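Okay, structure first, notes after.
Note that one protein chain of the assembly has been removed; the remaining protein chains are unaltered in position.
Now for subunit A:
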């Protein structure tokens, strides 16, 4: 299950060199209650908390340090409730990566993910966008309604990446974000200027709560 992550060999040199930071827009789409906000919370704070249904869209950021570049993920965690459906294009337009999230214990959310997929393909899909199918709530094995094979074969058919996660236990969440980071570098980063550089303006430092690097240990070998 999931993507095999490329191992990044340690390179002490990269640590001393100033690294470029590139902005990556990632959108989370899927039915209400599948765990998009819970995944986003895992990505950014490695926590699992009670959440309320999202209102409109929540914007969060998380830096991921790869060997040669730092990606600043700008995560648009959309609301799955139907009343927001009509405004969702506002949030997914121009995304470099889209996570189509469903709940493995609810078949209708799997159907819903496919509706989102169709909408993306129709309106916006470009070959360089990383589309990732995510079957969340992997911990609810006993209530599973969508098998992993089914998810995987949909992904294969439509050229998506696929991972099953659990925001509750944290299983595969970190790997998912890293996987997206690598794929974005490969698919999008290859095009000149596809990712804009992120310049920290001085005053942003003051409220710099979100850029700690939890991934340091697994992406690059620290001192």
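The criterion applied here is as follows: contacts are C-beta pairs under 8 Å (C-beta built on N, C-alpha and C of every residue); 3 or more make two chains touch, one makes a residue touch a chain; residues count from 1.
To be clear about the criterion, contacts and distances are computed from a predicted model.
Missing chain, UniProt protein name, picked from "NEDD8-activating enzyme E1 catalytic subunit", "Cytoplasmic tRNA 2-thiolation protein 2", "Vacuolar fusion protein MON1 homolog" or "DNA-directed RNA polymerase": "Vacuolar fusion protein MON1 homolog". For the chain missing from the display, the contacting residue among A:24, A:41, A:178 or A:195 is A:41, taking the whole complex into account. The set of subunit A residues touching the chain not shown comprises 32, 37, 40-41, 44, 50-60, 77, 79, 81-84, 87, 90-91, 201, 203-204, 206-207, 209.
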